[in-house]
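== chain A ==
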Amino acid sequence: MADEAVTPKPLHVRVWDAPTRLFHWTIVTLVFVSWLSADQGYMKVHLCSGLALLALLLFRIGWGLVGSTTARFSDFLHPPRTVIGYVKGLVGGEKHLYAGHNPAGGLMVVAMIVVLLAQALTGLFANDGLHFSGPLALLISDDVSTWITGLHSLIFNAILLLVWCHVVAVGFYLFVKGDNLVKAMITGRKPHTHVPEAVRIAFTRSYIALLMLLLVLTAGGAAWFMIQGGAFL
Partner candidate 1 sequence: MAGLIAARPRVSAKAYFGAVALATALGIAAAMLLRPAFAHTVLELTGLESVPQASADSFYAQRVQPLFQAHCIGCHGSERQKGGLRLDSFAATQRGGKHGAVAVAGDIKGSSLFERITLPATDDRAMPPSGKTPMNNDEITVIRLWIASGASGTLPARAVKGAPRLVAPVTIPELNPSAVVKKRAPLAARVAQLRGRFPGIVEYESRDSADLVVNATLKHDAFGDSDLRALAPLGARIVAADLSGTAVTDAAAPLLAAMPVLRSLRLMRTKTTDATVTALAGSKTLKVLAVGKASPEALAPLRRKGVRIYEDADGG
Partner candidate 2 sequence: MRQTETVQQMLERLDRQAQTRRQFVGWGAGGLGAFFMNTAMAAQQPTTSTGLSFRRDPSTPLSVLPPQFPAKAKRVIYLHMGGAPSQLELFDHKPLLAKFDGHDCPQSFLKGKRFAFIRGVPKMLGPQFPFHQTGKNGTWISDRLPHTEKLIDDLCLIKSMKTDQFNHAPAQLLVQTGDARTGHASLGSWVTYGLGTENQNLPGFIVLASSGPGPTANAGKPLWGSGFLPSVYQGVECRSAGEPVLYLNNPHDVSRASRRQVLDAVDAINHHTEQEFGNPETVARIAQYELAYRMQVEASEAMDIKREPAAVLARYGAEPGKTSYANNCLVARRLAERGVRFIQLYHWGWDSHGSPSDEGINIGFVNRCKETDQPTAALLQDLKERGLLEDTLVIWGGEFGRTPMEDNHGGSTEVSKYIGRDHHTAAFTVWMTGAGVRTGMVHGETDDMGYEVVKDPVEVRDLHATILYLLGFDYQKLNYPYQGLDQKLTGVKPARIVSEILA
């Protein structure tokens, strides 16, 4: 080794920034809240959590372009061949280290965002056949709204399936591979043995995240204003 001053290697490496972590767990909560509120008929709560989900998803997409390295799509989006190769390797017992999402995990992220976004968007146009309908349902005909409500129901099943896959996968890493991804998503740190040697993560400042969120909320507010025909309520 070169005779540089050897700074003691940190035992943990910071991999996830705060906005990404906050986003992840808020989404988990909101999905459950949405599920429960719809099931029990608290539609006003359902509307709020759905809108919050939509805002956060849009935020995440934006953050995926300007956020920290591990948060960016460019970091974990891989072509299908790479994903297949990775999974094959996993089964074969190979060990590849990734600071952020591994290729399979990246696929899950994309799938989750797409499906949740679809759910939120269809929810905007859905109606429950009685007195409650999404804020954009008035823009379309009843028949189309009913069809979209059907989709909203269907996509819910897809979400359940994805969540199951996700939990099973995380459990696999935790119990079989000894990789505690849950802790990592809470603390933001992984043991240095679980990240590649020469990892370089650039962290975007959190206040940028705040600005991103503000941007999303403003755009949402403007859209709401326009749909309501120039008024807020």
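As a selection rule, all candidates are chains of the complex that A comes from, given by their letters.
Quick note on the criterion: a residue touches a chain if its C-beta (ideal position, glycine included) is under 8 Å from a C-beta of that chain, and two chains touch if they have at least 3 such contacts; residues count from 1.
In this text the structure is predicted, and so the values were computed from the model without any measurement.
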| item | value |
| --- | --- |
| Interface partner of chain A in the complex, by touch - 1 or 2 | 1 |
| Contacting residues of chain A [partner candidate 1, same complex] | 11-12, 128-131, 146-147, 149-150, 153, 164, 168, 171-172, 174-178, 180, 191-193 |
